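Only one structure is covered here, and it is reproduced in the block below.
A protein chain is absent from this complex, but the other protein chains hold their places.
So, subunit A:
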Amino acid sequence: MSQSQPFPFPREYFFPPFFTRQTNLTTHHAQLTKWSSLILSYCRHHRIFKLPLTPPDVTTTTTTTTPSATTTTAASTSSAVGDDLFYNRKINRRLSLSDTREVIDFLRKDGRAEYVSGNDKEGGGDVVWIYWRTPEEWASLVEAWVDETAQKGSVLTLYELTEGEGTRGTEFHGMDPELLQKALSVLVKRGKAQIFGQEDSQGVKFF
């Protein structure tokens, strides 16, 4: 993944009160909107699909409950880039976890975020899908690509789709396999694709 360029943080990121929950309702709403767009553009820039909410230096007690695969991917992305999103080292301000959840809930209402499943309880887990593209949008991207490359009717493995040479240069190259599953299941529901195979060697056929 080529993401060497630093994310250009918006001006509100350097505004200290941005990290404190605003008491005034209208102000708070403006704050939520700004945070939402910051999170989306940040994740898009770094191609983060799953965003861990707990900062790495806070004790991660919840890691044991989440599947090990999730934790490793989440941890690897977070330690690299994810930690400066909710914490501005320069002005030493941090968005608290509860406030972060509020923003996530705001995004969820918009269909732009979802708690990674397995945490059905209220308040959700600590890792969140950030849909800077929703599964539906990913689905149509994949569909368009299949269409363009005339691969309708052929069978592709999921690995091929995200890691294969053929998809190099497409947006979904290198995307999270779980998210790809979600996107493909959208296509399945529409009758545009069929998924078969076992756990590790799944394939998909497009119609």
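Throughout what follows, a residue touches a chain if its C-beta (ideal position, glycine included) is under 8 Å from a C-beta of that chain, and two chains touch if they have at least 3 such contacts; residues count from 1.
Basically, contacts and distances are computed from a predicted model.
Not shown: a single chain whose UniProt protein name, out of "DNA replication complex GINS protein PSF3", "Vacuolar-sorting protein SNF8", "COP9 signalosome complex subunit 8" or "Translation initiation factor eIF2B subunit delta", is "Vacuolar-sorting protein SNF8". From the options A:33, A:149 or A:201, the residue with contact to the chain not on display is A:33.
Considering A:23, A:98 or A:198, the position touching the chain not shown turns out to be A:23 (whole complex).
Within the whole complex, the absent chain has one touching residue among A:9, A:132 or A:159, and that is A:9.
Although one chain is not displayed, subunit A still touches it through residues 6, 8-20, 22-24, 26-27, 29-31, 33-34, 90, 92-94.
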